[in-house]
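Apart from one protein chain that is not included, each protein chain of the complex appears where it belongs.
Chain IDs A and B follow the sequence of writing; residue 1 opens each chain.
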Amino acid sequence: MLEIRNLRAGYGGSAVLHDVSLRVPTGTVAALLGRNGMGKSTLCKALMGLVPAHGSVRFNNEELLGLSPHAIARRGIAYVPQGRGIFPNFTVLQNLQLGLASRGGRGVPQHVFGMFPQLEPLRGRAAGTLSGGEQQILALARAMVAAPQLLILDEPSEGLAPLIVSELAALLPRLVSDGHMTVLLVEQNLELVQRAASFAAFLEKGAVVGAAAASDLGPRSAAVHRYLGLGAG
Amino acid sequence: MEFALDVLSYVLVLGLVAVGLAVIFALLRVLNLAHGEFLMLGAYSVLFATQSGIPFWAAVVVATVALAALGAIVEMLLIRRLAGRPLDSILGTWGLAILLRQAVVLHFGPASQNVDAPTSADVVIAGIVYPQYRLTVMAIAAAVLLGTVVLFVGTRFGLHARAAIARPDIAAALGVDVRKVAARSFVLGAALAGLAGALISPLISVDPNLGLGYLVPAFLAMLVGGGASVFGVIAGAGVVGGADSVLSLYLSSVWAQSAVFVLAIMLIRLRPSGLVRGRGERP
Partner (left out) sequence: MNGREVPRLLALAVFAVLAFLPGVAGDYWTGQLSRYVLYGIFAMSLAFLWGRAGMLSFGHAAFFGIGGYVMAAVLLGRLDVGISDPWVALALAVAAAAAFGLLLGLFLFWGGGISGPYLALVTLAVAVILEQGVRGWYTLGADNGLTSVPPLPLGNDPWNPRPAFYAALIAAAAVYFLFDALLASRFGAVLTALRTNPERLRYFGYSVVAYRIAAFVLGGAVAGLAGALFVSTDSFASPSLIGFALSAEVVIWVALGGRSVLLAAFLAAIGVRLAEAYLSEALGPWWLLALGALLMVSVVAFPQGLLATPLLRLGRSLGRVRRG
């Protein structure tokens, strides 16, 4: 269970997040929807300890706020940042090995290649030479190397072809299917959220302003129209 | 040939000094102006240890270990408090440099002293006669530099360090303890500088200001090489050290050094990112 309460965060005195509260039950894919500039990336960084924040973030009844980023990572929380954050000059294998930093161990577990078979033949390639879709898969695989309990994805669909987005949409529910892992998907791609998440909260101007079940996220739904200003036309 | 060996030995020693300087700047944005004093203290450690009856090679090991220990203390008390404040780090470490120099003056006196080389034998190599000790120094320096490269390219620690240099935020979010990596790198850099000072102690006159002579060339080597990769720093040491030695053939050593500084400033100005590009991910 991830429990965010009254989270405030910002840069150099100006607050980007005013009041974010959210509960994500274990074993689900939860989405946070919001347009650009609503504080989505800041929220992810605040959860990872990368920006100073106030309030409370509890994961499995342990307070995360105030911990340094590596300590948060070592508590089983993995993060795929916006723009993927892969190391372009490292090989695919080296990028995956970095995923082991949070839990130790020497070799990249074989099940990761089982989960993402397209990476196996690319092991020795420099990650920067991969296509955007392959890089996103790599970033996801690097997060999964640590066998996390919570996976935070910041706009994974950004810059991906529709076909790859639908692969991603099919993949995310599979990750949580055994009931141990939780995914927080921070997105503005409505289609991905609708297909992958079980429910979505709406982030507007730094605060959570509402929530809806995934089944209520059709393009003509009231919630989408109200919070994202799309649909209808 | 003899000249080439001289150049190589200066470049290797400069490389040992510059690597530690560059890694800690890349990781923490800390410019350590006391790094030359680590070299100086390495030389004095050998002086002190040999005077206490410890054999030379054991004294070199003692010096390296002592400087690693000093590096750990300095990292804890000073360096980590200066992380991310490059200009303040210049001042704080300059204070440390003054303190270390004066401590040596107080204990050993300001006059220069000599350390005896473990051997004064010469060897004949490719038709020329060359001091055996110098060759040994070069072999050790080359091996240690190679070991440092392997450490940064081939190990888990190196992978984490290079990731932390390239994207500290991402590395931390993946679970890399950037501060611990930086602390270990600083200890390593101090030990390498101490080793360099220990090795060259029989070749120079050991005085409290000897670190200053290496500080500016080491910084220029770091800047010329780009500073973010071990290869780059060694290349920078090659350019700065090589140019210094070549110019010394034609000019007095003082003018040669000035010319090298001018050359280095030109290079830094024309290629601010250094001769070898890349932020850390490259070895």
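By our rule, a contact is a pair of C-beta atoms (placed from the backbone, for glycine too) under 8 Å apart; a residue touches a chain by one contact, two chains touch by 3 or more.
Quick caveat: nothing in here was measured; it's all calculated off a predicted structure.
Undergrad: Among the chains present in the display, which ones are touched by the chain that isn't there?
TA: B
Undergrad: Of the residues in subunit B, which ones touch the absent chain?
TA: Residues of subunit B in contact with the hidden chain: 25, 29, 31, 78, 81-82, 85-92, 94-103, 105-106, 212, 216, 219-220, 223, 252, 254-255, 257-258, 261-262, 264-265, 268-269, 272.
What we mean here is this: only the chains that are shown with their structure count from here on.
Undergrad: At what distance in angstrom does the C-alpha mean of subunit B lie from that of subunit A?
TA: Inter-chain centre distance comes to 43 Å.
Undergrad: Going by the contact rule set out above, which residues of subunit B touch subunit A in the complex?
TA: For this pair, the touching residues of subunit B are 156, 159-160, 162-163, 166-167, 169-178, 278, 281-282.
Undergrad: Taking the complex as given, what residues does subunit A use to touch subunit B?
TA: Touch list, subunit A to subunit B: 48-50, 68-70, 72-74, 78-79, 81, 85, 87-90, 94, 97-99, 101-103, 106, 142, 146.
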